[in-house]
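Structure first, then comments.
Removed: one protein chain of the complex. Kept in place: all other protein chains.
Order as written gives the chain letters A, B and C; numbering starts at 1 within each chain.
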Amino acid sequence: MTQQADLDAMYQEIILDHYKNPQHKGLREPYEAEVHHVNPTCGDEVTLRVHLSADGTVVEDVSYDAEGCSISQAAASVMTELVIGRSVADALKLHETFLELMQGKGTVEPDEDVLEDGVAFAGVAKFPARVKCALLSWMAWKDATARITSQGATPKETS
Amino acid sequence: MTQQADLDAMYQEIILDHYKNPQHKGLREPYEAEVHHVNPTCGDEVTLRVHLSADGTVVEDVSYDAEGCSISQAAASVMTELVIGRSVADALKLHETFLELMQGKGTVEPDEDVLEDGVAFAGVAKFPARVKCALLSWMAWKDATARITSQGATPKETS
Amino acid sequence: MDGLLPDLEIVRKDFPILERTVADGRPLVYLDSANTSQKPQCVVDAMVDHLEHHNANVARAMHTLGAEATEAFEHSRDVVAGFLHARSRDEVVFTKNASEALNLVANTLAWADAPLGVGAGDRVVITEMEHHSNIVPWQLLTQRKGAELRWFGLTDDGHLDLSRIDELITPNTKVVALTWVSNMLGTVNPVAEIARRAHEVGALVVVDASQAAPQLPIDVQAIDADFLAFTGHKTVGPTGIGVLWGRLELLEQLPPFLGGGEMIETVTMETSTYAHPPHKFEAGTPPIVEAVGLGAALTYLSEIGLDAIHAHEQAITRYLLDGLAGVEGVTVLGPAEVAERGGAVSFEVAGVHPHDVAQLLDSRGVAVRAGHHCAKPAHRRFGVQSSTRASSYLYTTPEEIEAFIEALQYTKSYFKV
Partner (left out) sequence: MDGLLPDLEIVRKDFPILERTVADGRPLVYLDSANTSQKPQCVVDAMVDHLEHHNANVARAMHTLGAEATEAFEHSRDVVAGFLHARSRDEVVFTKNASEALNLVANTLAWADAPLGVGAGDRVVITEMEHHSNIVPWQLLTQRKGAELRWFGLTDDGHLDLSRIDELITPNTKVVALTWVSNMLGTVNPVAEIARRAHEVGALVVVDASQAAPQLPIDVQAIDADFLAFTGHKTVGPTGIGVLWGRLELLEQLPPFLGGGEMIETVTMETSTYAHPPHKFEAGTPPIVEAVGLGAALTYLSEIGLDAIHAHEQAITRYLLDGLAGVEGVTVLGPAEVAERGGAVSFEVAGVHPHDVAQLLDSRGVAVRAGHHCAKPAHRRFGVQSSTRASSYLYTTPEEIEAFIEALQYTKSYFKV
């Protein structure tokens, strides 16, 4: 493929749509954990909150505030769409699948039934410098979720 | 010149003689200043004492204890022969002349009337790594002398 | 165009990488020289010749190769001393990069006795436009020693705000550390004037010349600095080498930084004495082949002439600023006047993130940098998180600037803004 074609494969319509109209954006309550992740290289940032069901098994809500490039913004939007309402176990599996896709250097064939809009990121895998962008919010989500499940945290609300 | 000839020019008979039979060696009293100089690269060392006349104008004695290569040992021996009994001013001038010879990379023609056995070191000037060896005791002498004349030190004797 | 290097096409031929194509066969348009510069053939050749014919350790080896390597290495110190107009070659310390040079000063000031040492109640002054490498070392120093860190703010047009200089540079100020040329805003700072003010209160002046060394003639005596740092890879030299220049009497007084081979006078198990500068600060095997490369690099720059390079940079930067002015939605950060700036131009494109700008430009063969350029505080000062930066050098042509502007227009159309 030419690099131009690679580029077009990365900047899919779906990605640009999510970039311009991000889903689930804005910080919401309640949440049990809030994390702040940074991509040290470029400065992209995300503040992300996770709210799990009382028994810690279901992702009730993920809300975030993020600043970054089209890829990182779209990834946050798609990620929330994918995980909200899912069981934590399934969401973690999805994260694994997405990670494999991103680290596959363009050789992994994504399954649309599983990744839904996430398949649009297949093209990113050919740009190693941008893989970090696509993973930033996923990493933040995983980190926040781990904090809740390891600490048995209870919901926080600002008083 | 071939390097073999350069080598022979460095290891003159006079130098090897001074090496095997160093003059004025051993630490003596009285002295007004004692210094310890080291060549950090190779570890050659000299401990050197200077005794000047009461008015500080004449080099009455230079004694030393040194460990090092043939060049550095011979240089100490020749140096003491040259400076003992001379006025400080003349000795400093001799040091300058010797320094010029050493730093001349083999282009300076030494004057035997001035440098006496010191002319034997002309060949050393072609070996930059060895110039430091030839200068070690001269530097020590200059340093010790400067300490005396700047501080107006009085003779030391071990009690 | 006025001011361009007269032999620009010949200069370009000196840089083999400029013949490369990228992005489906497009010629490389390298506008990331403030990040790292490209290397002329003579630098590569000097390094290869050293490795293939003269490689040996220095100072300690007395054989033929050792003598050759030592001579080449120490010759580069002479070249650097000349390049900086230093009083003495012994004032030139080789480090691994500019960052180490700056940390060397901050670290030795942490361990130094009075009056040089920085301790509780003392103040260190930096500026809001510093590269992280001239911020973090001073944060670590002041945090560890209980001293105070203060800084010059910036005016809206990207200059140092000197209006409160008397409140900043006070009698308890021990160090004023600042960049000569900003790597983000391009601003050229009045280092001599600030050095004068700092010296009135007895503070040490540390100049980060990482961006100045490639494009301005440097005279450490004229600006009256106490320490000055720059880095080899931005002055057409290799990575792995930087320079700390320091006033000899200060280098003599500072305690050692790293301990080890070559920096000692004598060592016993109990304790050691140290060599004189510069060796005191060069523990271990130094960057030998890198010094050889740096010597060749600075000789190359000096032969072309720093004044000529500066004029070239000014002409190209003016053309670049003019070009950007013609692109709707582009905002340049930093001084608008070319006379007040170096050759790094950071900008925003409304509606397109710098990452995406850089990606699109790259697809057209144009290499720029996107991000915070290791200057997060300066970005925050201007309310942006990151920017795109185009930075030229002595090999940059007006045609390359045109290609860049065209690619920028394409970027905007790609993202429909």
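As a working rule, a contact is a pair of C-beta atoms (placed from the backbone, for glycine too) under 8 Å apart; a residue touches a chain by one contact, two chains touch by 3 or more.
Keep in mind that this is a model prediction, so the values were computed, not measured.
The residue from C:G259, C:G326 or C:G351 that touches the chain not shown here is C:G259.
Only one residue in the set C:G186, C:P214, C:P286 or C:G343 touches the chain that does not appear here, and it is C:P286.
When the whole complex is considered, the residue among C:H233, C:R247, C:H279 or C:H310 that touches the unshown chain is C:H233. On the side of subunit A, touch with the chain left out of the figure occurs at residues 38, 40-43, 127-130.
Interface residues of subunit C facing the missing partner chain: 16-17, 20, 22-23, 28, 30, 32, 35-36, 38-39, 43-44, 47-48, 51-57, 60-66, 96-100, 102-103, 106-107, 111, 128, 131-137, 139-140, 143-144, 149, 151, 231, 233, 238-242, 256, 258-264, 266-272, 283-290, 355, 358-359, 361-362, 366-371, 373-374, 376-377, 380. Counting the whole complex, the residues of subunit B in touch with the unshown chain are 2-4, 7, 10-11, 16, 41-45, 67-73, 127, 130, 133.
Keep this in mind: only the chains that are shown with their structure count from here on.
Rounded to whole angstrom, the centroid-to-centroid distance between subunit A and subunit B, based on C-alpha atoms, equals 76 Å.
Chain centres here are Cα averages; for subunit B and subunit C they lie 45 Å apart. Distance from the subunit A centre to the subunit C centre is 37 Å, each centre being the mean of its Cα atoms.
Looking at subunit C, no residue sits in touch with two or more other chains.
In subunit B, no residue reaches two or more other chains under the touch definition.
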